[in-house]
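Omission of a single protein chain aside, the complex is shown with its protein chains in their original locations.
== chain A ==
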Amino acid sequence: MLLHQPIDKEGETTMEPILKVEDLRVSFRVRGGEVQAVRGVSFDMNKGEALAIVGESGSGKSVTAQSIMRLIPTPPGTYKAGSIVFEGSDLLKKTEKQMESVRGRDIGMIFQDPMTSLNPTMTIGDQITEVLMRHQNMNKEKANKRAVEMLKLVGIPNPEARVKQYPFEFSGGMRQRAMIAIALSCDPTLLIADEPTTALDVTIQAQILEVMKDMQEKLGTSIILITHDLGIVADMCDKVIVMYAGQVVERGNKYEIFKSPQHPYTQGLLKSLPRLDQKKDEPLIPIDGTPPDMANPPHGCPFAARCPHAMEVCVEEDPFMFTHSDTHESKCWLHAMPE
C-alpha cells in the first residue's frame, strides 16, 4: 500500500507549514545542576507530511515532542527559549486552559507505553467517548457509536464487546491500538507518536504501522514519528530530522538521509546497523564511545569525542548548519571546508 510520494510533496513549497518549531530550548533542574535536554531545535512540517525524529536515547526527542504538547513538568523543566507555532499561533504563549483544547482535539499523542497513558479504572469505550463529548460536543449516544467505529478502524476485532472492557483486559498490541483510537477520535491535524511500537512484537508493529499509514492517507493527518528504528523511518516517513545531544544535527528528506547522509553521526548510525537483506560476514561498524553528559555539554561539536573525522576546530567551536540542498542540511564543520 503505497500512499505518500515524498517527491511530489517537495514541489509544494508555497504551503504554510502547519508546525514551525524555532530555536526551542528546554532544560531541567536536577540535583547539582541543569540538564540541557533540548538546545536550539528548529524544524517545520507541512500538512499531511510524516516527519521522523531519530537519534540517540537522551538526545531530546521526547522532550521536543512533549514540548509541542506542552507536557513538560515545570518545575523541574523550563522552556528557556524558542517558539512552537502551530496553525499560526505560538503554543508556548498559550494558557494552560487554551492548551487543554489543543491537546486531544488538534494534536493527538501516542506514547511508548500505553499503560501509562490509558486510565486503568475506565473502560476503553468511556475513555474515547469522554474525549469526544468534551472536544466535539457529541452526545453520549453518538459518542458511543463513534467509539465503536474508532476501535474497528484501528483493527480491534469485536469492537462492540471491546468498548466495555478495561485496559488490563487488552493485550499490549490492542492497548496500543486503543491509544491510537483515542488519539485519533477527534481527527487531530497532527499526531505525535513517540516510539509507538518499541514495546511491541514485529508482527503487531506491522499492524500498528498499517493503521497509522491508513489514517494519514484517509484523514490527511500529519504525523511526527519518534523512533530509533531506521527501518520504520524508511517505510513511513517523508522527512527526517536527526538529533544528537539536544540538537538537530541533520535534516533532509528520507532519500537524502538514507542515500547520502552528511553528518558523521548519521553516517555512523546507518553503518552500525545489520541488514536483514544483506549477507553478513563483515563485522558491524560501531560508533565508539558514548554520548556527552547533557548536564555538562561540550563546548564544541557534541559529537567530537566519538567522531572519526574530528578536527581541531570541532573541539573549539560548535558547527553551524550547512546547506546541501533546499531540503538537506547538516551541522558539521566538514562541510565548511572547500572541496
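The rule is short, and it goes like this: a residue touches a chain if its C-beta (ideal position, glycine included) is under 8 Å from a C-beta of that chain, and two chains touch if they have at least 3 such contacts; residues count from 1.
We take it that contacts and distances are computed from a predicted model.
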Between "Fe-S cluster assembly protein SufD", "Putative hemin transport system permease protein HrtB", "L-lactate dehydrogenase complex protein LldG" or "Oligopeptide ABC transporter ATP-binding protein OppF", which matches the UniProt record of the unshown chain? "Oligopeptide ABC transporter ATP-binding protein OppF"
Please pick, from A:99, A:234, A:310 or A:334, the residue that touches the omitted chain in the full complex. A:234
Residues of chain A in contact with the chain that isn't shown? 2, 56-57, 155, 157, 171-174, 201-207, 209-210, 228-235, 254-255, 258-259, 268-270, 272-277, 279-280, 283-288, 290
